[in-house]
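Partial complex: the chains shown occupy the same locations as in the complete assembly.
Naming follows writing order (A, B and C), and every chain is counted from residue 1.
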Amino acid sequence: MEGDQRAYDRGTSIFSPDGRLYQVEYAREAVERGSASVGVETAEGVVLAARRRVRSPLMDPESVEKLHQVDGHLGVASAGNAADARQLVEFARQTAQRDRLTYDEPMGVEPLAKEIADHVQEYTQSGGARPFGTALLVGGVADGRPALYETDPSGTPSAWKAAAVGRESAVIREFLEAEYRSDADLDASVDLALDALAAPDDASFSPADVAVATVTAESGYRRLPTDERRNALDSLGLLDESGSPQAS
Amino acid sequence: MEGDQRAYDRGTSIFSPDGRLYQVEYAREAVERGSASVGVETAEGVVLAARRRVRSPLMDPESVEKLHQVDGHLGVASAGNAADARQLVEFARQTAQRDRLTYDEPMGVEPLAKEIADHVQEYTQSGGARPFGTALLVGGVADGRPALYETDPSGTPSAWKAAAVGRESAVIREFLEAEYRSDADLDASVDLALDALAAPDDASFSPADVAVATVTAESGYRRLPTDERRNALDSLGLLDESGSPQAS
Amino acid sequence: MEGDQRAYDRGTSIFSPDGRLYQVEYAREAVERGSASVGVETAEGVVLAARRRVRSPLMDPESVEKLHQVDGHLGVASAGNAADARQLVEFARQTAQRDRLTYDEPMGVEPLAKEIADHVQEYTQSGGARPFGTALLVGGVADGRPALYETDPSGTPSAWKAAAVGRESAVIREFLEAEYRSDADLDASVDLALDALAAPDDASFSPADVAVATVTAESGYRRLPTDERRNALDSLGLLDESGSPQAS
């Protein structure tokens, strides 16, 4: 790191001479430190999947929150600072609920992602707080159409066919770019998501090591139970049964 | 950079000994870091156009927001920090809506640009926040007359026949100064805008790499769909079909 | 410690270049400085236990607050800054009471742990305050099901079959991982908790040196009196009668 950088990286209310916001860039590093999450959009719906770092066999892997239901038709996968992600998810839930009350219909994925992003931006401009050290993949189905958005620590939203956030997200994204098929069905998309999560280090997973959810027009937000995750991992040759067996 | 500069560039509430506001100048650098946007005013209306940096073929280029509809007759093209631009556009939308409610007619382009600029100025004088790292081109048609304004990070508004903000804006401006014809029709102005965007690096574009919108008295704010953008690029010899094909 | 670390560790509203929040990490050190607490979940209920550092035979060991009743069916074991823990317990009590008033039924363990965690997170993002230097084990029985959660200084909640916080918690956790049996009854779980507390230094305890509470569907939150603690320690070969005899 150069001496110059140091002079401008202690607060959100300051630009560097070349127009960068270092605290936002450092918050991106916080995202990179977190285990990865991926999202895949298909015609049927959206798949959200995440690696979980389970620190102990005594820990309930389900409590390592990487996937979050926001509304019946909306879900979020997160990477980075877990506590920050919880705050944003809480914000998302209240936003979706308020929107539903106002308009009497389910909130769209795009408007939700943009409201989250605008909320995140405010923490990058005013002093007295730090940016959110988390990135979200917001997926859902509204008006029958699936959509997948990313929000990053700068507060910029973007739409994706398939996206990754967190550790080695660049590698995972490359994998997704190579393997994504827009005509894949939901099961194949779950497989793609799991394969992508394993891509950076040729990992194998116990069912507890991953979380998977789908959002479809028919079933709404639905977490895949352990046996479905085990079956999927097994059929993909990614199953490692040596891990924590008590995951529900 | 001199040692002196360092002593005065950490906050918005401080002048340098020669009367400069370094944080505002650094915010201009943030604008220069962003991909360029241009605006062209003609007798028929205003053309807004922008280069988009699409990081991945899986990303929806339409979600890289460079052009923003503010009201039926008002649009904004932005450059610089995308999240900051979103905040200003939101401010612009609320301002235009409130103005319309108060006066029962569409808000003028000049008053809108000035209200945005005054809002931006406040972030350059008080401590506890940073300036907006974004510049806007505000274009529209009110009372049948087209108008094009720029607002910069200092909060200064200015009116232009044709303007550019963002990366290599000086080069693009030179191009516009050479090529601008006040009697050009709307289509020619779209062509001028696209040519100008390509000028700094003799770039060629896929339709996804650019966004174009027109604002006219007849049609209001209107985004050019992919095929119109492709046709325009093609006829200008700027078309590069190797890029992301799924843009809507 | 590196010079770099120093540059980013003075406040909660700042990330380090590698995306870390040093003040949160230092708050974890405050937890590690405190005497240990453990929690064990069984089918019958939850056991909470803690070592107490009694500074003088004239001090009432019961006033060294490591275990706290939150509601009839909810308890908390803490480690770290005792005064900080008291504030969080007070927050927990008010939250549980408010929840009970709103929904007319006992609050669940998971929702309570998550509300505490979200409260803790806020002290890690805004300037002007420090994080809480305490970790909590939140245990209880709701709807007949026992549950055990940990909240840490970052504001992240996690669920455990058996958990430890405070001094040498890594050693205690290893012990628990080796010895935990999910089919153990409540008495065996009390024994496991006491053995775990003694594990790091092969300690022996007077009854005053430890606090134990159980939360079951039948009896709710119940502190084990001195004689029960003495009997348990004695049968485990952990009793040291040389210590302070006047504990109630």
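What we mean here is this: contacts are C-beta pairs under 8 Å (C-beta built on N, C-alpha and C of every residue); 3 or more make two chains touch, one makes a residue touch a chain.
Everything quoted here is computed from the prediction, not taken from an experiment.
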Overall number of sequence copies in the complex as this file defines it, 3 displayed: 7
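Keep this in mind: only the chains that are shown with their structure count from here on.
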Computed distance of Cα centres, subunit C from subunit B, in Å: 55
Junction residues of subunit B - those touching two or more other chains: none
Subunit A-touching residues of subunit C, taken from the complex the two chains share: 4, 7-8, 12-21, 114, 117-118, 120-122, 124-128, 149, 154-163, 173, 176-177, 180, 182
Complex interface listing, subunit A residues touching subunit C: 1, 5-6, 9-12, 22-23, 26-33, 56-60, 62-65, 80-84, 86-87, 90, 123, 127-133, 246
